[in-house]
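Take a look at the structure set out below.
Note that one protein chain is taken out, while the other chains of the complex remain in position.
When the chains are written out, they are named A and B in that same order, and each has its own residue count from 1.
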Amino acid sequence: MNPFTYARPGGAGEAVEAVTADPGACFLAGGTNLVDHLKLGVASPTALVDVRGAVDDTIEESPDGGVRIGAGVTNSDLAAHPVIRRSYPVLSSALLAGASGQLRNMATTGGNLLQRTRCVYFQDVTTPCNKREPGSGCSALEGHGRDNAVLGTSEQCVATHPSDMAVGLLVLDAVVVVLGPSGERRVPLADLHRLPGAEPERDTVLERGELITAVELPAPLAEGRGAYRKVRDRASYAFALVSVAALVHVRGDRITEARIALGGVAHAPWRARRTEAALEGRPLTEAGLRVAAEAELARARPGKDNAFKVPLAVNTCTAVLRDLTGVGS
Amino acid sequence: MIGTEGSGAVGAPMERIEGRAKVTGTAPYAYEHDFPDPLHVHPVLSTVPRGRVRSVDVSAAQGLTGVRATLTAPDVAGTVGAEDREFAVLQDGEVFFRGQIVAAVVADTPEIARQAATLVRVDYEVDDHEVELPPARRELYRPEEVNTGAEADTARGDADAVLADSTVRIDRTYRTPREYNNPMEPHCSIAVWETDPERLVLYDSTQGVHVVRRTLAEVLGLDAERIRVISPHVGGGFGSKGSPHAHNVLVVLAARALPGRAVKLALTRRQMFSLVGYRPNTIQRIRIGAEEDGRIGALVHDVVETSSLAKEYAEQSGVCSRMMYTARARRTTHRLAALDVPIPFWMRAPGEAPGMFALETAMDELAYACGLDPIELRLRNEPGRDPESGLPWSGRHLARCLRQGAERFGWDTRPELPRGHRDGDWWVGTGVASAVYPRLTLPGSEAEIVLERDGSHTVSIGAADIGTGTWTALTQIAADALGCGPDRVRLRIGDSRLPTASVAGGSSGISSWGSAVVAAARAFRDAHGDRPAPGARSRAETPENPEREEYAMYSFGSQFAEVRVNADTGEVRVPRILGVFSAGRIINPRTARSQLTGGMVMGLSMALHEEGVVDPRFGHVVNGDLAGYHVAANADVGRVEAEWLDEVDPHVNALGAAGVGEIGIVGTAAAIANAAFHATGVRVRDLPLTPDRFLG
Partner (left out) sequence: MDSTITLTVDGERRELTVDTRTTLLDALRDRLGVYAPKKGCDHGQCGSCTVLMEDRRVLACLSLAVAHDGARVTTAAGLGDGDELHPVAGAFLDEDAFQCGYCTPGQICSAVGMLSEVASGWLSHVTEDPEGPVEATDAEIRERMSGNLCRCGAYPHIVAAIRRAAP
């Protein structure tokens, strides 16, 4: 770990200025991923700008019936908040499926979105990795690939995004509020995380110096039913092999609206638009649910170790929809 | 036999003597001894699996403020014995595996030492390497002997002919991956080197202070009397702390470079994956020939497993098949591949843990092939005498363990065929396996008893408590042997200045050290009578036991598991495991229960999670941390029950007792895999049982 300075600015603007001015600086929030990376040598900043205290850590209901979540809200406070529990239970469930009680007490909303892949090669500075060291090669492509992505991969990177929270937020159509050197902008969460393409070193569309200050949720889907299901190797305290967030509105024997997102399958939390399209307006049958789930995974391109993620995602998605709609029970 | 006299301490569920210190976090582990301004050493590990260090550039590291010394091969070559490659740290530039120590930095703080280590530039001459089993370009070979000193191969009768004539045949190959001990306390040491005269004090996290002292004396060419090793509390070891490893030599080299200063070394979790041993991966082919009634005619167990080119280690995976069941023809073999990999070493129940996974899964397959209940199959193949030695058993109670377990578990209600029970989204099944572990006593332990002025007895032996309950159990044994209450015994362990003790390994501690304590108490009474004066003192060694030549001595057990497998996702849950064990007299039921259930939990972890994944291109385990290498978490573990037969082994030792540190892990993985088969109809022969194995 290289030496670094530590600063604690009083406000978000000041924090953005500090990081913008210093190419060696980066933001520190809960630290659960960054401190890990400092020790591993994955990150070597020369200055840390601590944004806890500089960004909002409250949750407020907005006039349009939605919610504004300060980026500094910890994962546990977010999961426990009465409004989130009542109106956005899929988010609460997703948060509680992640990490451990201790980590959720530390990790923040903004930091959770910006956490980086747990790909073993990314975390091991003695092996090539295009994300860590652009142009050095992707060790995961032909290496230990059990955790690799199956959707939206590139020849340069097959890493997955590890967040559970982000998968839950994706079906809520969350919008990320970003403060940058040239002011504030709003980025739909669906556009925040990038696919690796030829620039796997860039996880998100954020520019240097940009800081997530809040996450906004529109009003909850009326009469929607949601669930978050995570499949992992351990019963707890493990990253997802595959996870499914689903929010559906059922009228009679039809799904009138479906929002489905997948975790553990791509470089970004993955909105399953094809599954949604295949569900909406069709009569509910278990076979139909499966066909809809398969519609999204038809594009999957697994490697030698992770072909299982395709049936696993299809099965898990089908099971979640089955439970939510009561089909086949 | 003790226990019939004294205070009745043996057999009582006495609370751990050091328990209060442990629950308040004040029991000092190796790293936690205070010295003024200690220095910190951080190793630099090789990033190639095979080759030679051409040069090491330490200039940038030395330029860092706070760096006190750098250690490289040219600096320290020739200072330690180089015969054993594990201990020949920095003696030449040869690289035998990725993750070998090739340099080190000593600095004022851990942060500086760690940063400086990243600044050391190592240039290698790289050779081809081979790390996978079976090797493509390297011959397998038969070791001279396997761990424990048993023969590598055994054969009796014409196994091939009997196999060919058998009505029912099983021929299956089972694989177990590399498994890592991962004690929660990483291997840590503090070394202080004093000159004039030369003296070394080492605070170490070890399963045997005298083993460390003896080994370091040899390696350093120093009189053992000049070395003191101290280790009062050890944060687990499971075999990996049963011998010193390269890091012990490194911390001594660092201390010797900076005499008079305490030098601390704490391995990182990642470094442990290449430096402190692991259970080698195995490929085990088992062939069984039986008649339709399940009676076994031939049993063949062929083992291929990983060893290191740096130092041989031969896991005795096949030895369990030499004595578990009847067979008129039998063959067992062990073949090693000496690969460019870190040195494997003991991990809880070496041999029996992987071997019994294979054998007991094969027995389950045989039961289905014969249409027999798996318990009945085992009962039909109970040998009256040890098939290997021909000796009578000192006590073989496997059948009782199986029957008692079946009753307690509710075995008779299970559906006969697999995939016969569905509960909502989950397939449900049950499975059984046998467990076995030899009743070992190691030679070379000695205990001393001194009567203090306040009437208490100080009992000294250089034994170790790695969580096993030694502090408490030896106190109980001493109390009964001396005929006093345990509050009148002051036990001293974990220091090489105390009388010599054998290693805490092979579940031998209670037998080896306990027998020495009993012998010392007898000597004390003989020498000093009923009214000893303060200062009265006696010593005695673990007595030789002539009955070892007359009986085959083993502990046995039955393991039962209930498994649920999700029909959609393949997730495996184990809501219930039960073990019934025969382990001689139980000294302390409270700590024994913890050891047995703890072993079963580690067996569950082996079944469901554990796998060190080797990347053949780079040569190392790529998931070498606790996020990537999964061990069971609390939520993975349901009801775990251990019970034991009321039993005293009259032949094994003066206590009638055997250790219980290892037998709990033996057979658990097979019971779980067998239950998963019963639940789903999917037979998994390669550990671990991850969800993807059950999709389809």
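FYI, contacts are C-beta pairs under 8 Å (C-beta built on N, C-alpha and C of every residue); 3 or more make two chains touch, one makes a residue touch a chain.
Because the structure is predicted, anything quoted here is derived from the model rather than measured.
Student: I'd like the shown chains that the missing chain touches, ordered by label.
Tutor: Contacts of the unshown chain, counting the full complex: A, B.
Student: Touching the left-out chain: which of B:600, B:652, B:666 or B:684?
Tutor: Of all options in B:600, B:652, B:666 or B:684, contact with the hidden chain holds for B:600.
Student: With the missing chain put back, one of B:182, B:248 or B:306 would touch it. Which one?
Tutor: Residue touching the absent chain, from the options given: B:182.
Student: Give the residue, chosen from A:114, A:159, A:214 or A:235, that touches the chain omitted from the document.
Tutor: A:235
Student: Just name the one of B:64, B:82 or B:633 that touches the chain not displayed here.
Tutor: That would be B:633, which touches the missing chain.
Student: Out of B:131, B:163, B:250 or B:266, point to the residue that touches the absent chain in the complete complex.
Tutor: Answer from the full complex: B:266 touches the omitted chain.
Student: Could you list which residues of subunit A touch the chain missing from the display?
Tutor: Subunit A touches the chain not shown through residues 1, 3-6, 8, 28, 31-32, 35-36, 38-40, 48, 50, 52, 76, 79-80, 85, 89, 92-93, 96-97, 99-103, 105-106, 234-237.
Student: Counting contacts across the full complex, list the positions on subunit B that touch the omitted chain.
Tutor: Where subunit B meets the chain not shown: residues 15-16, 18-29, 31-32, 34, 109-112, 115, 181-186, 233-236, 238, 266, 268-269, 466-469, 590-591, 593-595, 597-602, 605, 625-627, 631-635, 637, 639-640.
The rule is short, and it goes like this: only the chains that are shown with their structure count from here on.
Student: When the centre of a chain is set as the mean of its C-alpha atoms, what distance in Å lies between subunit A and subunit B?
Tutor: Roughly 40 Å, centre to centre.
Student: Could you list, by residue number, the parts of subunit B that touch subunit A in their complex?
Tutor: Touch list, subunit B to subunit A: 47, 111, 114-115, 118, 425, 568-571, 573, 608-609, 613, 615, 617-618, 622-623, 627-628, 630, 632-636, 690-692, 695-696.
Student: Which of the residues in subunit A end up touching subunit B in this complex?
Tutor: Against subunit B, the touching part of subunit A is residues 1-3, 41, 118, 120-121, 124, 126-127, 139, 142-144, 146, 231, 233-239, 241, 308, 311-312, 315-316, 318-319.
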